[in-house]
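Encoded as structure tokens, here's the structure I'll be asking about.
The complex appears here without one of its protein chains, the remainder shown in place.
== chain A ==
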Amino acid sequence: MRGALRAGLAVLAVAVSVFPFYWMLRTSVAGADSVYVDGLSFLPSTLDLGNYARAWQEADLGRAMLNGAVVTAGILALQLLTCIPAAFAFAKLRFASRGVLYGVVLACLLIPSQATAIPLYLGIGSAGLANTLTALILPFATSAFGVFLLRQFMTTIPDSLLEAARADGLGTAQTLLRIVVPLSTPAIATFSVFSVFVHWNDYMWPLLVARDPGLYTPPLALATFQNADTGTDYGALTAAAVIVTLPIVVLFLVAQRRFVAGIAGGELPG
């Protein structure tokens, strides 16, 4: 009895959480005459992949996906380049004013990007960078969260390993590249998944700085597509939604544990 109740609840919960995905897929492959129906029809009566072609073309999704990939990859590369050395220094080197400087990093974790958006926008504008790919990437070239997450992990690397490296004549750069980075792969992977998730999905900042349709990122292209005269072409709209959603859902399915760990920001045990 209790087992049946539990199973029933589980089925209900899954139905609610998965239904919008199902409905998105269902609508995206429905022929024009079976998008709108009376009553419930869980399967479309006619299939039409033309929705995808229309979405791809009219929302210029190819361009948007490319922009999204460039922006996301660019941000991640810069973040890793800047966060890894900083995290290492904060974790393993003893230097003057380390505590104060790390305190600044931690304080910046509390400042949400929304609060800084307006001055940042003005600054980007004054620098003549508005409406460029640079404007989409540069503000996120480093991440206080990345420094924090990687430092947490690097503090667990035994000092004896680093001393041994030093005794073997490895300089700081070599130690960082040959010892610390390989050992920190789990944390680096966790942060990378998190970063890609956040920046692929970011909507507000691109909405602010990407005015030229040629610069639209996937979420922005999709929102614009909806606000254009296609606002009720649900077949094409959901097809576009599928395309925009797919990369991150795949990333999640492939790297589920890292995904959760990144979102929890090292707060979770295990």
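We take it that a contact is a pair of C-beta atoms (placed from the backbone, for glycine too) under 8 Å apart; a residue touches a chain by one contact, two chains touch by 3 or more; residues count from 1.
Simple rule for what comes next: contacts and distances are computed from a predicted model.
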Handout entry: Choices "Sugar ABC transporter permease", "Amidase", "Protein CotJB domain-containing protein" or "Glutamyl-tRNA(Gln) amidotransferase subunit A" - which one is the UniProt name of the chain not shown
Key = "Sugar ABC transporter permease"
Exercise for the section: Could you tell which one of A:32, A:47 or A:93 touches the chain left off the display? Expected result: A:93
Exercise for the section: Consider the whole complex, including the chain that is not shown, and state which of A:32, A:47 or A:101 touches that chain. Expected result: A:101
Fill in the blank from the handout: The listed residue (A:73, A:228 or A:249) that touches the chain absent from the view is A:249
Exercise for the section: Just name the one of A:35, A:136, A:188 or A:215 that touches the chain not displayed here. Expected result: A:35
Problem - chain A residues touching the omitted chain (full complex) - result: 6, 9-10, 13-14, 16-18, 20-21, 23-24, 27, 35-40, 81-83, 85-86, 88-90, 93-96, 98, 101, 104-105, 108, 110-112, 114-120, 122-123, 125-126, 138-142, 144, 147, 163, 172, 176, 197, 200-201, 203-204, 207-208, 218-220, 222-223, 226, 232, 234, 237-238, 240-242, 244-245, 248-249, 252-253, 256, 259-260, 263-264, 267-270
